[in-house]
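Of the protein chains in this complex, all but one are displayed in their positions.
Chain lettering (A and B) follows the sequence in which the chains are written, and residue indices restart at 1 in each chain.
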Amino acid sequence: MRRLFYLLPLVGFLALVAVFKWGLNHDPRLLPSMLIDRPVPEMSLAPLPGRPAESGLSTADLKGRVSLVNIYGSWCIACVQEHPYLMELKKAGITIHGIDWRDDPVEGAKWLKKHGDPYDRVGADPAPGRAAIDFGVTGAPETFVVDRNGVIRYKHIGPITPEVWKTVLGPIVQELSK
Amino acid sequence: MTRKQRRLYFVVLGVLAVGAAAALVLTALRQDIVFFFSPSEILEAKVPTEGRRIRLGGLVEQGSVVKDGAIVRFRVTDGAHTLPVVYSGLLPDLFREGQGVVTEGKMGPDGEFQAAEVLAKHDENYMPKEVAESLKKTGHWQGESQPAK
């Protein structure tokens, strides 16, 4: 009995650890996105200047296969950081669509010429960025995972790194692609 | 006083302190914690908000900020729904249209959220457009995407 009393700190501590372990996998910073598990908002974005008319992005384009929707802008520094990895993902056969957010579409197109274009389709969403607001975008870069039926399944904030892909986005895409 | 009595004293003292703390905590948890809701949760009336202090989080809608002296009105959106907010006071340094924001306050009878506090959300991981813009202007941004103009 007396010995049990001295065990209390250990038991309490281990219970705490269990909650922490859980908490590590949940980022409290995420605003609960109201759009998770809802269909992609209605939109029809114009193509970037100098590109074919059918290369824009509309809601219907997101149906049929699992895709990523990546929010970028020529002004976005962190986007440069994730860009090479997006190129790799494209090579690996992942479908990525881009939204050139709150940007001069001319600059957005130039930027893609310079850094390479990992996108299947790119829609221009110049300021104030109506489509992005409907998506619940809070900054760039951000990436949404959209399933075959055009339903948003996940939202990632910040640049995609190999680590993020391996542990978070990759598994989700794989699961949805089954 | 024997050892046994002393142990009893320990236990009684401990139980008293922990008991008092538990009572205080339980009362406080009922009254003093603040729930976090999005505009959709409030407007779809999924949650009881009447007279309660709550936190409202979302994006500051573009073009919605109207300043009238020290009184500021803006709208907070989560993409699905939008809620008007009124606030009197100095906005935090990082408050911007189109950026994440968390406000704390109560729902007013007229459906306007009366904020007592406004906290701008800011994540170091990514760069708001305004910041990048001013970077370009001051010439500190040495990346290749210098504006052509």
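Note that in this section a contact is a pair of C-beta atoms (placed from the backbone, for glycine too) under 8 Å apart; a residue touches a chain by one contact, two chains touch by 3 or more.
Here is the rule we use: contacts and distances are computed from a predicted model.
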The chain not rendered here carries, per UniProt and among "Transport permease protein", "Heme lyase CcmF/NrfE family subunit", "Oxidoreductase" or "ABC-2 family transporter protein", the name "Heme lyase CcmF/NrfE family subunit"
Where chain A meets the left-out chain, the residues are 2-3, 6-7, 9-10, 13-14, 16-17, 19-29, 32, 163, 167
Spell out, residue by residue, where the missing chain touches chain B. 1-3, 6, 9-10, 13-14, 17-18, 20-21, 24-25, 27-29, 31-37, 53, 55, 67, 69-70, 88-91, 93-94, 104, 124-125, 131, 134-135, 138, 140, 142
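As a convention for this text, only the chains that are shown with their structure count from here on.
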State, to the nearest whole Å, the distance from the C-alpha centre of chain A to the C-alpha centre of chain B. 24
For the chain A and chain B complex, residues of the former touching the latter: 29, 31-35, 38, 41, 73-78, 80, 102, 107, 110-111, 114, 127-129, 133-136, 138-142, 157-159
In the complex, chain B residues that touch chain A: 38, 40, 57-59, 61-63, 77-81, 98-100, 121, 123, 125-129, 132-133, 135-136, 141, 143-145, 147-148
